[in-house]
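Note that one protein chain of the assembly has been removed; the remaining protein chains are unaltered in position.
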Amino acid sequence: MGLFILRRLLSALPTLLVIVTISFFLIRLAPGGPFDLERPLEAKVMENLRKIYQLDQPLWYQYWLYLSALMRGDLGPSFYFRDFSIAELFARGLPISMRLGFTALTLALIVGGTLGVIAAFRQNQPTDYAVVGLATFGITVPSFVVAPVLQIVFGLTLAWLPVGGWNDGAMRNTIMPTLTLALPQIAVIARLTRAAMIEVLRSNHVRTLRANGLPLSVIVRHTLRGAALPVVSYLGPAAAALLTGSIVVETIFGIPGVGRYFVEGALNRDYTLVMGTVVMIAVFVLFFNLLVDIVYALVDPRVRYE
Amino acid sequence: MLHTRLRATAAILAFGFSLSAASAQMVYNRGNPGDPETLDPQKTSTVVESDVLLDLYEGLVTYDAKAQIVPGVAESWAVNDDGTVYTFKLRPNAKWSNGDPVKAQDFVFSFRRLMNPETGAKYANILYTLKNGEKVNKGQAKVEELGVKAIDDRTLEITLEAPAPYFVAQLAHQTGLPVHPGSVEKFGKDFVKPENMVSNGAFMLKSFTPNDKIVMVKNPNYRDAASVKIDQVNVISAEDRSAALRRFQAGELHTYNDVPTDQIKFIRETLKGQFRVAPYLGTYYFAVNTQKAPFNDARVRQALSMVIDRDFLAEDIWGGTMIPAYSFVPPGIGNYGEPATVDWKDMSPIEREDKAKALLKEAGYGPGGKKLTVEIRYNTSENHKNTSVALANMWKPFNIEVKLVNTDLKTHYALLRDKGDYDIARAGWIADYSDPQNFLFLAESDNKGLNYASYANPEYDALMKKAAGTKDLQARAKILQQAEAVFLRDQPYLPLLFYGSKNLVSDKVSGWESNTLDRHLSRFLTIKQ
């Protein structure tokens, strides 16, 4: 196992290089640059700006500059937020996004997992239908609908919680964003857990256990491990996505996370910001998928890596 | 007995309340529909920035509550006879937030910095009116050659390239704001960080977190600090218009300067007087590619323009927040008087339709003629989409088939800038300063970047040139009106609407005045607790 982890960590570097290289050239192909505004700049002004940010250099040379800066851990200056470097932006935003994402993920795992298990044991009974119904609803209703509804109900009508704003991370301000983030994840995890549980419950050894009248808690403990695989597979990328923020939740609730940089950076053609988010997301994805592979071997002794 | 106790409690409560009210800070939560790209007055370019920068800094001239130009750091100024040399006298009590006096040399430093190509000022060209401004910015002259000179600490002399009646108005734009030379030299581009920034406006920067908020506190060294009532301004970044509306309803924002247009009816019903619409110096138009057949035919463009029901657009699509446009220059602009209008303005819709049919027929199109296929391009937005759908519907009866194409903003404007292959494209213009030249120059043939229609009419260019050389404001206005008449005859742009400013202003805010530039400096406001 140790060797496996080491190999994977080593292979992360070339993977990152591939991601950085493809992304770098991909984003430069798109029309419009960081300084194309609704009102175009004077040709000379534009030239001055391009010179300052070295955009007037040949593309391969810019790529080399970016890569060598990246090696030193320098993500460059933002083209849009001209007073900030990418590192400064991430240093402020990432902890916020990770905090929200982590809370939402934990909540989703606990609630979604429990609901899924309950539904599986009560398959085709009213409880099951209720869970499946709720889950379907949770998956169908997008967060750009959930968020305004929460704001109207809890922020305006009941006036229990602030409608938006981060307020330096006050508890009250994080409740609705966390719920909005967690809701679809609860739904997905409940559905996946339920399906996997049903599968395991039908396997011969569990049928035997149940036929022998073993207590429910024992059966749950036996089955949960087997049912965990698809949930774990799903969680890898889902965790990477959740922890790096969500544009919808951040714009509607006014949260200064990093989730919006992915889309905003792209729409603003803020090349360095986009590259920064690409690197950030890639690191998260690679890390969590490695974690997932390790967890596979832990929950299911049948999984082995040679 | 009970009575007295109650009264006593009430008195204590009231006393406690008044005590806390007296010690409470007056905090203004200003919603801003986006983030400033920078707080560096020389690098600035957006409207969002202007709102913040005008609170932090004060230029030679500034705006009052009604956005009229009033003396700022300069207490008075004089112009020489040919209108090319301005001499500004600075106030003795103008100070930086660290206590340093604001000197004429600071302005020299700031204007040179603006024009210096190494600064990368996006909006340097607005002050190309300065002598050698353009040359310095293009690297053809040294910064020392810029026409800005400090006679002494309190006297600044500015020389212009050519007379410009709108020069003082230009100075009020946020690019005319000064920076503190000492801190710029010490911290380089990091002088904008809250811990480094020294400013001379009514407020000082306390913190700036992108996508969250900018906190500014009252500047005790401001020359007119006694009249500033607000202690702290939180400029809250609220990009989602609908969410911002809800935050306003909940009292989390005191003001916000945009609304979701689709919900105007709901907003009018629920917020009543707190929703304020006022004319705004901006034109919403669709540019026609005048180099492409059949749109190179003025008759076709005229016909297309004529049959657009602008009242429907203004009232129903934009919820009454826009004004139907029959000219290109918005009404209420300075140095102009009444704009010229299209000659069919007073025709009834039926007469306009008949005229349009006749024009199209002459050009070979219209009902019974060839089918005219038009592609409308717009950058993705609910309002542009609704407007384009409405246009398509209005043109349909004239044997015109419309295809709608939307792209993201950068792709849209890159296409316009590169003069890509398009028929009709959505665009708009908001005034930088109140002068007709700031609109009409959009159609000059040598304005490569902004002339989206690729309109080239020597008659128009000649008139614009003649106006630029005319010093007498009335005579100049006449010439500009002639130019606009030529423009409206040719319709390179189909002017549709004049913008309105759409503000949400809480009842708690006083001192807030609607104005055509939609500028609202925090120092004139008071917030009721």
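Miscellaneous remarks
Note that the chains are named A and B in the order they appear, and that numbering of residues resets to 1 at the start of each chain.
Everything below uses one rule, namely that contacts are C-beta pairs under 8 Å (C-beta built on N, C-alpha and C of every residue); 3 or more make two chains touch, one makes a residue touch a chain.
The rule is short, and it goes like this: contacts and distances are computed from a predicted model.
Only one of "Heme exporter protein B", "Sulfite reductase", "Oligopeptide transport system permease protein OppC" or "BNR/Asp-box repeat protein" fits the UniProt record of the hidden chain, and that name is "Oligopeptide transport system permease protein OppC". One chain is not displayed; in the complete assembly it touches the shown chains A, B.
Checked against the full complex, the one of A:Met1, A:Val18, A:Leu67 or A:Leu298 touching the unshown chain is A:Val18.
The chain omitted from view is touched by exactly one of B:Arg246, B:Lys357, B:Arg476 or B:Lys502, namely B:Arg246. In the full complex, chain B makes contact with the omitted chain through residues 242, 245-246, 260, 262-263, 265-267, 309, 312, 316-317, 348-350, 380, 382, 385-386, 388-390, 392-393, 403-408, 411. Seen across the whole complex, the unshown chain contacts chain A at 7-8, 11, 15, 18-19, 22-23, 26-27, 29-31, 121-125, 132-133, 136-137, 139-142, 144-145, 148-149, 152, 188, 191-192, 194-196, 198-199, 201-204, 210, 229-230, 232-234, 236-237, 240, 262-263, 266-267, 274, 277-278, 281-282, 285-286, 289, 292, 296, 300, 302-306.
The definition used in the following text is that only the chains that are shown with their structure count from here on.
Remark: chain A and chain B have CA centroids separated by 38 Å (rounded to whole angstrom).
Across the complex, chain B meets chain A through its residues 35, 37-40, 43, 45, 117-125, 134, 137-138, 189, 192-193, 208-213, 236-240, 242-243, 246-247, 249-250, 252, 408-411, 413-417, 428-429, 448-450. Those residues of chain A that touch chain B in the shared complex are 30-33, 35-45, 48-49, 51-53, 80-84, 89, 92-93, 147-148, 151-152, 155-156, 159, 162-166, 250-257, 260, 267-269.
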